[in-house]
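First up is the structure itself, then whatever we jot down about it.
With one protein chain removed, the remaining protein chains of the complex are shown where they sit.
Going in written order, the chains are labelled A and B, and every chain counts its residues from 1.
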Amino acid sequence: MKKHYLLTLFFLLVMCIRPFAQEALSPITKTIAIKDVHIVQKPGQIIELGTLIINNGLIQAVGKGTPIPANAKILEADSMYVYAGFIDGISHAGISQAEKKEENTRGRREKDAANPSYEKAGIQPQLQVRDLLNPKDKSIVDMRKLGYTAAHVVPRGKMLPGGGSLLLLNGTTPDDFIYSDNTAMYAQLQGAGNVYPATLIAVMSKFRELYAQAAQAKTNEKNYRLNPVGKSRPSQDRVLQAFYPVIDKSQSVFFKAPGVKDIHRVFTLQKELGFPLVLVDVKQGWHLADKIKSTRTPVLLSLDLPKDPSKKGKSKKGKEEKSDEEKEENTAKKEKSTAKKKEKVLTPFQKKQQAALKQYNAQAAFFQDKNIPFGFTSINTKTANIRPNLRKMITNGLTQETALAALTTIPAKQLGVSKMMGTLEKGKLANLVISDKPYFEEKSNVRFVIIEGKVFEYEVKKKKKSDSSEPANVVGTWNYEISIPGTPSSGVLILKNKDGNITGSITNDMAEGAEDIQDAELDGNELTFLVPIDDSGAAKASLTLTIDKDSIEGSVTIPEMGSFDVEGERVPE
Amino acid sequence: MKYNILYILLFCCFSYQGIAQTAKANSGSFALNNATIVTVTKGTIKNGSLLIENGKITAVGKDISIPDGVTTIDCSGKSIYPGMIDSGTQLGMAEVNAVSLTVDHNEVGDIKPHMQALTAINPNNVAIPVTRVNGVTTVLSVPTGGLIPGTAALINLVGYTPDQMYAGFKGVAINFPSANKRGRWDRRSEEDRKKEEEKKLKSLNDIWEQANLYAKIDSASQSNKSLRPEYNPQMEAMLPVVQGKTPVLVEVNQEKNILSAIKWIQKNKINAVLTGVAEGWRVAKEIAASKIPVITGPILSLPTRASDRYDTRYTNAGILHKAGVKVAIRTDDSENVRNLPFNAGFAAAYGMGKEAALKAVTINPAEIFGVADQLGSLEVGKSANLIVTDGDPFETKTQISHLFINGWQVAIDSRHIQLYHEFLDRSPGLRK
Partner (left out) sequence: MKNNILFFLCLCLTFIGTAQTTGSILIKNGTVITITNGTLTETDVLIKDGKIKSIGKDLSAGEDTKTVDATGLFVMPGIIDAHSHLALDVVNEASSPSTAEVWVGDALNPLDVGLYRALAGGVTVSHAMHGSANAIGGQCETIKHRYGTFDPEELRMDGAPRTIKFALGENPMRVHGEGRGILPRTRMGIEQVFRAEFSKGQRYMEAWDTYNKTKGKVSTATAPKYDRRLETMADILKGDIIIHCHSYRADEILMLMNVLKDFGVDRITYQHVNEGFKVAPELAEFGASASVFADWWAYKFEVYYSTAYNAAILTKNGVITSINSDSRELIRHLYHEAAKTQRYGGLSDEEALSLITINPAKQLGIDKRVGSIEEGKEGDIAIFNAHPLSIYAIPQMTIVDGLVYFDINEDADDMRVDINPEETEPMFMMESNSHDHANDACMEGVSEQLHKH
């Protein structure tokens, strides 16, 4: 029965969150002032202790000693760092992953494999982001939290997933998000797997065929409009029609080309057909840097970097949100002691691998040194890896200015929106990111993101991790609070430690009785455990708490509800 | 060129007696005269004679007396070699590998030591004559699939019943557990593969424990029938193995697995032979120290790793040999076991040397399989398994003119040769 109460508790929580979250107060003023901040107006141009005024979603003034209007709400950002909001060159933000259907297609007879529908074939260039956007998709929140204010979003899919739209990362309905439509044709060299075009070679052929057929259809259409008499009605194939702006060169094909071979292949198509091209998600671009430069092909480098296999982190369940870097750091610490004992001798194989790794990490620096402008794309990059990877690129020679340009001015230019985005200048959209330290520093936190004047504030989670790997003392009785908006709850956590085995029980003021904790593990000062929350015991809340002497803080994750902060203190004995 | 035409003509006369069937094998007494006799174990005799009687070699030497009534074969300009032994094949157990109902080497299940290769040998398999005319007279046929695929059998490539063909060795084959990918199509994650490896290793240890217990009870039951264990075909088949009577064939290829297999073999005090051993060159010293013999091949195969030197599989046998390992060579094939001499030739060229390579397909396998008193060299008292060639048996262009297996003179004939004769100059040709 006890469990039942806990279950009730968590249901109550669910019910409480939604109304409170929506009942935010409407703002009194549309004027915001940010003062005494370091304003990075554009890459390399900084106003120290400057002021920035936002009015009605636009930047009204930037400068030193700019007067603050009386109606302005002053943002508490003194001595922080202000940048133009980041623009994701190509993104899937807001496009939910297609649910993987549990269909067993193994050995299934695809009779129509030779002539599949456009949908099965992955050929849908006519699709619009507007029709596919899920405003509640977590990726929007995650990207915004990193400082992204705009994203050039394209649908997910295979060969031709759809068109691109430039979005501002704020809104409730899909239409709210749209800054501009028909920004791109997105293309990938990806076959449909079991139907035509199943593989790369058919994709290459199909692209050429569609292109030529579209040119034909366009001409036929034009001739028909001039004089239809005696002529067959021209094709109204939407797929072909989607190519018209590309053929007119009024729209670019944003072609995904991560590897060196992909880039060559995409260039081959471009050379044959002559469409305007943007290379997307480039990971091995150094091999073709000269060609990219001489053809002035716009390029979006991938924010994804390979994992260093020599720093393979152990993957613990329930911690998947950690970035690869954190995992790598964890192992690095453990290896430190052994490393001191003997210098690791790399095998020739490892040397080659490390050199290759270096090339990937230094790609952005390589482009920078070759004076090739580039933007970044988050596509196929774990959000949690974006900032650590940027730092890795900087360690490998990328300057902060170039990194910032790749996140702001370059994508703005590629998308033709330099007038309104990419720098902090009067009249531009009030898209900003504010961090407490310079953005690219390791310990810097994003504190505010402003999109078209709408402010998103982020608390800094204090992260105190003791350096010693000695397990913290957890034994005792702890009072804790869960901060759920509108419905904070509290309770008591009792922990015991028997030869390293952590056991204990937990109560909550909204449920009767106590529940035993399960699978408790203590790693240094980090305690993780599970609490069953339904009768079957199948659903479990998982808690991760960091212990610092007599205080605990961390989070609880409840299945299908989300994560909430937890704080608490030890009850003195 | 002239020589070739002459040869073909001779050839035609000799074997054009029957189109549809292979000529019958002859038995009797034969004297092979004026030959270079490469005995393998006792040096090479120039201009010598070799006498075959009652299926055995009864004399080898320069001045041996030839009894009356013996069929004499003049071998001037020719050489005699022992018949070659392929130490790992599926010959006789599959007719057409893509047609599953003609494939008899891969039984259902994981642990099946009781599956007997000898049972499934088809003496009329069309690949058998194709193989022996290339000088391969004896092969080990090994079941495939699972942790313990079955019991392999050594067979001579002549006879109409498996028992007639049986050459005196049977051994249980084990696929030593590994976490390697089985091929490009293997989509198991690294973790899954490791888990499966551990599971299989545990399973293998359990089998050993069980088999030892079974053997103990079985021997106790010799004097007290009431102790007799339940009938267990797997354990029955494992008896000779745990008793150490016959070597176990432990298939293992990767460096790390080879080392664990050696440890496992030593820990359990197993009489074993390592087979496959593709990465043996990486741990040749360790293998040599273990004194476990190795059956390796195919030599004509790709390196195991993309980062390897291109010729690691060619040089593997030579490196092992030089480290002091007793090496035998196999093709691991079914229809193209005839390529054994070429596999040995590549091993020879890539560091093993001709002499050691010849041993690796003759006396070494005979010793490994415990049949060196019968096979593997040209010595008095041994079975007459031998070939007469016009040159080095590994050289690609070399022709074999006479073939003796178990004392039977076997015709140089096979379906391939028959088709050649029928179609070289087809009749009718283009005319209707």
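The definition used in the following text is that contacts are C-beta pairs under 8 Å (C-beta built on N, C-alpha and C of every residue); 3 or more make two chains touch, one makes a residue touch a chain.
Keep in mind it's a predicted model, so treat the numbers as computed, not measured.
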Checklist entry - Where does the absent chain touch, in terms of which shown chains it meets? => result A, B
Checklist outcome for this item: The listed residue (B:88, B:146 or B:345) that touches the chain absent from the view is B:345
Checklist entry - Which one touches the absent chain: A:202, A:273 or A:384? => result A:202
Next on the checklist: With the missing chain put back, one of A:128, A:182, A:241 or A:353 would touch it. Which one?
Outcome noted: A:353
Checklist entry - Contacts of chain A with the missing chain: which residues? => result 103, 105-107, 109-111, 113-115, 193-202, 204-205, 208-209, 212-213, 216, 220, 223, 227, 229-232, 260-261, 264-265, 268, 286-287, 306-310, 312, 348-349, 351-360, 362
Next on the checklist: In the complete complex, the non-displayed chain touches which residues of chain B?
Outcome noted: 1, 4, 7-8, 95-99, 126-127, 134, 180-185, 253-255, 278-279, 298, 300-311, 333-336, 338-339, 342, 345-346, 348-350, 392, 394-399, 415-417, 419-420, 423-424, 426, 429-430
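As a working rule, only the chains that are shown with their structure count from here on.
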Checklist entry - CA centre of chain A versus CA centre of chain B: separation in Å? => result 60
